[in-house]
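As you look at this complex, bear in mind that one protein chain is not there, while each of the others sits in place.
Residue numbering begins at 1 within each chain, and the chains themselves are lettered A, B and C in the order written.
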Amino acid sequence: MTTPPPAPEHLHHWVVTLSCIDGPGIVHAISGAIVAARGNITESQQFASLDTGRFFMRLQVESQASRDEFEAALAPVTERWQMQWHLDEVGRALRTLVLASTAGHCVNDLLFRQRAGQLPVEIPLVLSNHGTLRDLVDFYGVPFESLAVTDAASKAAFEARVLAAVDEHDIELVVLARYMQILSPELCDALAGRCINIHHSFLPGFKGANPYRQAHARGVKLIGATAHFVTSDLDEGPIIEQNVVRVDHSRSPGELVAIGQDEESRTLSQAVKWFAERRVLLDGARTIIFR
Amino acid sequence: MTTPPPAPEHLHHWVVTLSCIDGPGIVHAISGAIVAARGNITESQQFASLDTGRFFMRLQVESQASRDEFEAALAPVTERWQMQWHLDEVGRALRTLVLASTAGHCVNDLLFRQRAGQLPVEIPLVLSNHGTLRDLVDFYGVPFESLAVTDAASKAAFEARVLAAVDEHDIELVVLARYMQILSPELCDALAGRCINIHHSFLPGFKGANPYRQAHARGVKLIGATAHFVTSDLDEGPIIEQNVVRVDHSRSPGELVAIGQDEESRTLSQAVKWFAERRVLLDGARTIIFR
Amino acid sequence: MTTPPPAPEHLHHWVVTLSCIDGPGIVHAISGAIVAARGNITESQQFASLDTGRFFMRLQVESQASRDEFEAALAPVTERWQMQWHLDEVGRALRTLVLASTAGHCVNDLLFRQRAGQLPVEIPLVLSNHGTLRDLVDFYGVPFESLAVTDAASKAAFEARVLAAVDEHDIELVVLARYMQILSPELCDALAGRCINIHHSFLPGFKGANPYRQAHARGVKLIGATAHFVTSDLDEGPIIEQNVVRVDHSRSPGELVAIGQDEESRTLSQAVKWFAERRVLLDGARTIIFR
Partner (left out) sequence: MTTPPPAPEHLHHWVVTLSCIDGPGIVHAISGAIVAARGNITESQQFASLDTGRFFMRLQVESQASRDEFEAALAPVTERWQMQWHLDEVGRALRTLVLASTAGHCVNDLLFRQRAGQLPVEIPLVLSNHGTLRDLVDFYGVPFESLAVTDAASKAAFEARVLAAVDEHDIELVVLARYMQILSPELCDALAGRCINIHHSFLPGFKGANPYRQAHARGVKLIGATAHFVTSDLDEGPIIEQNVVRVDHSRSPGELVAIGQDEESRTLSQAVKWFAERRVLLDGARTIIFR
């Protein structure tokens, strides 16, 4: 919906996400509050979950209202419905911490896309348990630290450094870009809902070591990757994005690894992009993706 | 949004589509009317066109309200905003007339999917300017008529039969399933907005006879199909759906034809499905597709 | 390569598949034999397996030579290299027995494609442990038998009927089109390399009952299907074809089932088509697919 054209210098472009217990009249109440905030809805998506009974919404709104005025206009509705909600500027770069180990494909893809303006994030630090990726990260002009993890004490030190960096840089998202250490339950809890991991995926799944070799031995025709929120239940957090690519019998185990890494890179970058654009909402163990 | 659970036997599942000149407050007004109609919105999509300044919306609503009560609840809003709007039951089979010539692939695909319950249409008649497809159509138990078109008089007779069939069967959609005659401007006008055609498409486009042979000669790597509304401007109506498929140098012109026909079949069926589900709205020369 | 154009009425179109222990000179020997058989290679694919050390080849050859002359020309090569090989006419319909239970989607797809000329098979019988699909199979004019399986004795009777039908109709391929009984190890052995099964597939895999409900609960973004050869190791035979399709949070468990069934249908039909065209060769636990 359009309002009379405002002076461009005062026009904000807001993204609003919210969720609450579902019930009659929510959309009506929200749209009324947007009108009160002199807002023009330019994008709107909603979903009512039959699983949890919750209602979810994402709006992009153009408005001359300041943040204070906008929040004040929404307050009666968000309070009455006891909403979890978030207000942000469209396109604001999300402060993102990247954790890595020795594999560079995901880190490279994230930094390249960030630099090319395809990913609305800023990355104040890449933190690794190895020094391998220093040159790659330097190339993009991003600070890099490495801190070896060899035993329980050094692991605790690494995780303490993660939490310190989160504080120091006011981090909103932690990305495990092939960081090959299992996070402690405490760190998983501290980063709940704002930590994304990537791993390879196969049809069918393969347990145990060297899944690409197993996939080759079974002659799988599709290999892929899954990006998901980190929970203390290893590789079982809410799924954000998945992709697969077709392979055939002529591919060696080494080629399958290379193909799988490409899928990991693009799947992780896609998940980070959606998260940064506030398109990912949590509904219990599931994600709602407002693409 | 949910209302208290109604007795299931009285629960309607409505699909509402509407469009009007865009302006502040439309969503708020509509959602208010849905609340008044004791409705629970289960699916909602909207779009504001910067090209035409119009606002478009599609809603699926569960409600115990009868059609009369529902329409009465919406009337103040639709009148105030001078909306074009439509109310229908979700899943109702659309009365569809199919026109064909000698090629059977699109007709076969439509009849198969209709019979398999994948296409919410009923087809009271297939009308052709040839007798070729009689056995195929008989196989699906659908009435078939043929009427040769050889000159201006027989063409006029065929088109008169089309209009009579539209009347007789209260037809809501006419599908040109590789009907190889050009419709007269009068018939195009009479069927405006409810007649869908299919044709092959290439990158780049090829003019003139035998485009598949030209496509082969140029070694194109993609061939496809476009489903569009029929207008008196041949092959230039609003596009509903397009698909392409990858081909390579090893394909003969004959194989390209077969591959192109598969694309035509699935593209036409997809367009018909979306139209029957009220997912296709017209915005000037463009379509809005609420998938 | 072309030979001088033969009288068309004598021109055969042969498909040759072969495998043997890899070694220098095989392609040279084979191509020499084809020249001796007055053959013109129109399609040729080869693969050397590093896993098993075996060499695989598929050729399509136009030749005026009769089957006897063709076999005689190849014999010195196939004998010297101790090849497993097969000679057939391109496009010959494969005699195929279909086993089913109550779900009709795969059976319907196979029968539809067979009738539409898209699948080079003939189906002399559909055999089921339920009567549910009789009308569907009748519609396509294919004989149908049902034989209840309720205990060990009736299961043995059903499997005996399968083997009798294989004999009686000289069956070359058995397709489990959602046949929901586990085959006995004896039947698996008897049908080794000529029995194809289909099942749903997920990223990640889900164990136990109602995988679609589990997939919904985890919010998976891709669901798919796998067609594979039947071995006595349940759902673990060599994979022939896999497909996935994208889904999102808005899909109910019931919709996921419908989407998964579409994938099962097209994946099974694709696998049957490649098998019938002699494009599927076995390399230990893997398949070579010469698409």
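The rule is simple: a residue touches a chain if its C-beta (ideal position, glycine included) is under 8 Å from a C-beta of that chain, and two chains touch if they have at least 3 such contacts.
Predicted model, so just to flag it, every value in this text is computed and none were measured.
The chain that is not displayed touches the following shown chains in the complete assembly: A, B, C. Only one of the listed residues, C:G23, C:P76 or C:P185, touches the absent chain: C:G23. Contact with the undisplayed chain is limited, among A:S63, A:N108, A:T226 or A:T287, to A:N108. Remark: the omitted chain is touched by one listed residue; of B:D88, B:D262 or B:D283 this is B:D283.
In the full complex, chain C makes contact with the omitted chain through residues 1-3, 22-28, 31-32, 34-35, 40-42, 44, 46, 48, 53, 55. The chain not shown here touches chain B at positions 47, 49-51, 201-205, 216-222, 224, 226, 235, 238-244, 248-250, 252, 283, 285-289, 291.
In the full complex, chain A makes contact with the omitted chain through residues 43, 108, 112, 116.
As a convention for this text, only the chains that are shown with their structure count from here on.
Counting partner chains per residue, chain C has residues 250 touching two or more of them.
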